[in-house]
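Reviewing the structure listed below.
Complex shown without one protein chain; remaining protein chains in place.
Should a chain be cited, it is by its letter among A and B, assigned in written order, with residues numbered from 1 in that chain.
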Amino acid sequence: MKRTNRIFTILIFIFLYIPMAVLIVASFNTGKDITSFDGFTLQQYVRLFRDEKLLRLLGNSVLISVLASGISTMFGTMAAVGIHGLKPKMRKAVMSLTNIPMTNPDIVTGISLSLLFVFIGGKLLGQKESLTFWTLLIAHVTFNLPYVILNVMPKLQQMNPALQDAAMDLGCTPVQAFFKVTLHEIMPGMIAGAIMAFTMSLDDFVISYFVTGSDFMTLPVKIYSETKKPIQPKIYAMFTLLFLLILVLMITMNLIQIRGEQNKHKRRATADSKYARLAKRIGAFALAAVLVLGVGLLIFQGRSSTVTLNVYNWGQNIADGSDETMDIIAEFEKRYPDIKVNYITYASNEELYSKLSTGGITVDVIIPSDYMIARLKNEGMLEELNFENIPNYALVDDSFKNQHFDPENKYSVPYTWGTVGILYNTKYVAEEDVTGWDLLWNKKYTDKILMFDNSRDAFGIAQFLLGYSINTTDKTQLQACADKLKEQKPILQQYVMDQVYDLMENEVAWIAPYYAGDCMAMMQNNEDLAFYLPVDQGFNFFIDSMCIPTCCQEKDAAELFINFMCDPEISGANMDYIWYGSPVSEAKQHMDPVLAESDVVYPDQTVLDNGTSFAFLPEEISRYMETLFMQVRNS
Amino acid sequence: MKKNNSLLLSTPYILWMLVFTLIPLGVVAYYALTDPNTGVFTFSNITQLQLYLPVLGQSIWYSLISALICLVLGYPVAYFIAHQKPVAQKILYMLVMLPMCMSFLLRTLAWVGLLQDTGIINNLLSAIGLPRLQLIRTPAAVILGMVYNYLPYMILPLYAVIVKIDKRLIEAAEDLGCTPVKVFTKVVLPLSVPGILSGVTMVFVPAVSTFYISQKLGGIDTVLIGDAIERLFKQANNPNLGAALSLVLMALVFICTGIMNRFGSDEEGGVIV
Partner (left out) sequence: MSKELIRLQDLVMEFDGEQILDGINLTINDHEFLTLLGPSGCGKTTTLRIIGGFLNPTSGDVFFDGKRINDVPPYDRQINTVFQRYALFPHLDVYDNIAFGLKVAKLPKAQIHERVQEMLAVVGLKGYENRRTDSLSGGQQQRVAIARALVNRPKVLLLDEPLAALDLRLRKDMQNELKRIQQAMGITFVYVTHDQEEALSMSDTVIVMDKGRIQQIGKPEDIYNEPQNAFVADFIGESNILDGVMLADYKVKFFGRTFKCLDAGFAPNEPVDVVIRPEDIDFVPPEEGHLTGTVTSVTFKGLNYDIIVDFKGFKWLIQTTDHQAVGSTVGIRLNPEDIHIMHKSEYSGMFGDYSSYSAEYDELTEDADDEEE
C-alpha cells in the first residue's frame, strides 16, 4: 500500500514536471520546433541576452511585480494590523471583502477593473488615456493584497497580545512597539505573503491582459499575443533561467526555515541568532534597494528627454530583425535618434476600436483595415494628415488611392494590402476539387478543414458562396449565411486565426481560408501548400493603412514614421517579414524576389478587379452578425 | 485608543478594496444592464445570455470533472507527503508549489508540443510503430490541461489538512479495532473534508473561467465561458454582453463557494496555500 502510494506520487510528480522539462530541453535546441530536438546549443541564451526588447519586457514584468508586491506587503501588513484590532463582526465583514478577489475568477476581476478604469478615467474624468502603467499597478496591488493579508493575519492571531503591551509597558509608544516587537513576530508571514504576491504578479496574465494600456506591456501578455509564429526558443531559455532562479530561491528559503527550526531545538543559539538578524537586515536592505531601483527605473523611463512615439499595430505585423530580416523599429530609431518608438499590438480591428473608443489608451500611429478606417473616420476619431510631411506618399501606387474608405486621401496612407483565398495542401487535396469556396464545404475532407474564427471573414466567405454582397445589411441574408456556416461546422476541424500556421505547415489540416500574405509565408515552410483565389465567386480584397488617431500626442513624429514606412527600401524589407503586398511598387526591387514575383501576393490587376473590400457595417448589424456567429459556434 | 488606531489603519485598505473590488463589480452590473449602442437601461443583454447556456454547461461540466480527477490524483499525493519526515515534507511541498510559480502560458504551450498530431508523444508512438493518436483538440486534452495546471491547488490544501490530523486519532481507531481501510474511511477521510472542499473550490474556480487552456488544447466544440467572454471584449466589441456573461460566471462561482462553505465548517480565512 505504502509502496504503491510512493510510486503513484512519483508518477504525479513526473506528470507535473514533464512540460517544464520539455521547455528546458527546447532551450538547448538548435532547431525552432519544440517537438524535435535537432542538436545541442547555448545559442538561445546568447540571443536572449542580446534581445533588448525581450529583456525590456522581462524588466517590465519584474518591475511591476516588485512594485506591486512591495506596496501590497506594506499596505497589506498595515491593514492586517488594523483589521486584527477591529471588533469581530467588523473584522468578518472586512475579511469577506478581502476574499472577493480571491474567489472571483481572474477574468472577472480583470474585466471589472478595466471597465472601472475606462468608466472613471474615460467617461467621468474625460481622460484620453485611462489604461496606463498606474492602472496596471493598481490592479496588481489589488489582487496581491489578499495574499499578504491572509499570510499576515494568522501570525497576528498567533502572536501573544501581551507582547505589545509589554513593549508599551517598557516605554515604547504604540508605533515603536510595532516596529520593535510586532514586526518581528509577523515577519515570516510578511515574507511569505510578499513572495506569493511577487510570483502571482510575475505570472499574471489574465488580469494584466484586460488592464494593460499602451505604455506598458508585461511579458505574459506579450507571449499571449504572439500566436502567429512559433514561440522563439530564446523565450524557452528565459523560462529555464527563471526556473533555476525560483528553484534556488525556494531551496534557500527552505534551508533557512529548516535551520531555524533546528536552532530552536539547540540550546545555544547566540551566533545563529546574530546571523539570523544579519540575514534579516540584508533581506530588508535588499527589498528596499529593489524598491528604490524600481522607482528609479520608472522615473528614468518617464523622464527620457526624447519623444516617445506610440505605434499600435497588428501582432507580428512589422519586421523585427528575426529570421535575418531588418529590424524596422531599430532602423527608424537609428535614423531619428530623438524618437523612441513604443510598439504595441492588437489582435483585431475590433480590439483596436474598443481600446480607442473607450479611451483606454493613447497612441500616435494606428494601422486599421479599410472598413475600420471608414468607421473611425465617420466617428471623428482620425486626424487629417499633413502630406507635406509625407513626401513618400507620391511613391504609393495610384491603385491604392481614392479608396471608398478615404475617397479624398486625407486620413490614410496604405501600409499593406492583400486578398483572402484558400490555402490547401496539394498532397491531400485533389486539384479537381479546388473549384471555389465550396471546397470548404467538401465532406471528402471532413475534419481537415479550418475556418476563420472571426465573424466578418467567416460570413464573407458564406456571402461570396451564396452570391450576396459582403456588405449586406439584410438580416435574412445574414441568417442564410449563418445557416450555411452551421452546415459547414460538422466537417470542420477547428475555427482558427493564427493557429493556422501551425496546423497547415504541420499538415494537421489540409484546407484553410486565410490572408494571402500569410499563406505565402506558410508556403515557404511547406512546399506542398498552394494558394487558390476563387476569382469567379469573388473574394475579399483588403488594405491596411496607417492613420493618426485624434488622441495622438506626437503628430510630427507620427508623420515622420508614416513617411519612413513608405520608403521603398524600408517597405520592401518589411514585406520580407510579413509577406503581404506593398502598396509601393518600387519596394519590389528591395524585397525577396520570391515574394516580388509571386502571383499569390501580387496577382494580376484583372484578378484584383474581382475583389471586393469590406465596408463599414452599422454597429447593430455587426453585433447581429457576431451573435449569429456565436450561434454557429455553439451549435 | 486602540480601536481608533485599528480603524485608522484599516480604513485605507477598506476604501481601497471597496473602490477596486466592490465598485468595479457594480460597474460590470451597470454595463450588463445597458445597451451597447445607446447606453440606456435594458434587459436585452440578459435575455441574449441563453445563447451561451450550452457553453456555460460545458464549462461547469469540464471543471467539475477536472476537480474530481484532481481530487483522485491529488489525495494520495497529499497523503504521501503528509506522512514523510518534516524535511522531506518541506522539499515535496516546494516541488508541488514550484510549477505554480512558472509561466502558465508556456507550460500550457509545452502540452501543445506534447499532444500535437506531430507532437512529441505521437512522434514516439510512430517511432515504435504504433499509430498516431488524436490527442489535441479533444475535450480530454482540455481536461488534461485543467488537471495539470490546477492539480497543485488541490494537493496543497489537502496536505495542509491531512498533516494536521492527530496521529493519536489513528492509533485510537486502530485500538478500537479498525482495519487500515476502516481507519481511512472512518477517520482520515472525514477529517480531511475541509481540505477536500477547499481543494475542489480552488480547482473549480480557475478551471471554469479559463480561456487559454481551451484555446490551445481544445477543439471545435470545446468553447468555454472564458473564451466567450474574452471574445466579446476583445473581438466582438460588445463589453455589455461580455459584462452580463461575467456576472453570470461570477454568480456561479459565488454560489459554488457558498455551497462549499456551507458543507464545510466555516473557519475564518479557511485553508490558504
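Note that in this section contacts are C-beta pairs under 8 Å (C-beta built on N, C-alpha and C of every residue); 3 or more make two chains touch, one makes a residue touch a chain.
Only a predicted model underlies this, so the values are computations on that prediction, with no experimental measurement involved.
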Touch list for the missing chain, restricted to displayed chains, reads A
By the document's definition of touch, the residue of A:L163, A:A330, A:A530 or A:I621 touching the omitted chain is A:L163
Filtering A:S96, A:Q157 or A:T173 for touch with the omitted chain leaves A:T173
Among A:R50, A:K123 or A:H184, contact with the omitted chain is made only by A:H184
Chain A residues touching the chain left out here are 160, 162-163, 165-173, 176, 180-181, 184-185, 264, 267-270, 273
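Heads up, the rule we're going with is that only the chains that are shown with their structure count from here on.
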The distance between the C-alpha centres of chain A and chain B, rounded to whole Å, is 23
The answer for chain A against chain B in the complex is residues 1, 5-6, 8-9, 12-13, 15-20, 22-23, 26, 34-36, 75-76, 78-79, 81-87, 92, 94-95, 97-98, 100-101, 103-109, 111-113, 115-116, 119, 138-139, 142, 145, 150-151, 153-154, 174, 196, 199, 202-203, 205-206, 210, 220, 223-224, 231, 235-236, 239, 242-243, 246-247, 250-251, 254, 257-258, 261, 347-348, 350-351, 353-354, 358, 454-455, 489, 492-495, 502, 506-508, 619-620, 622-623, 626-627, 630-631, 633-634
Within the complex, chain A is touched by chain B residues 2-3, 5-14, 16-18, 20-25, 27-28, 30-31, 36-37, 48, 51-52, 54-55, 73-74, 76-77, 79-81, 86-87, 90-91, 94-111, 113-114, 116-120, 123, 137, 148, 151-152, 180, 201, 205-206, 208-209, 211-212, 219-220, 223, 226, 228-231, 233-239, 242-243, 246, 249-250, 253-254, 257, 268-269, 272-273
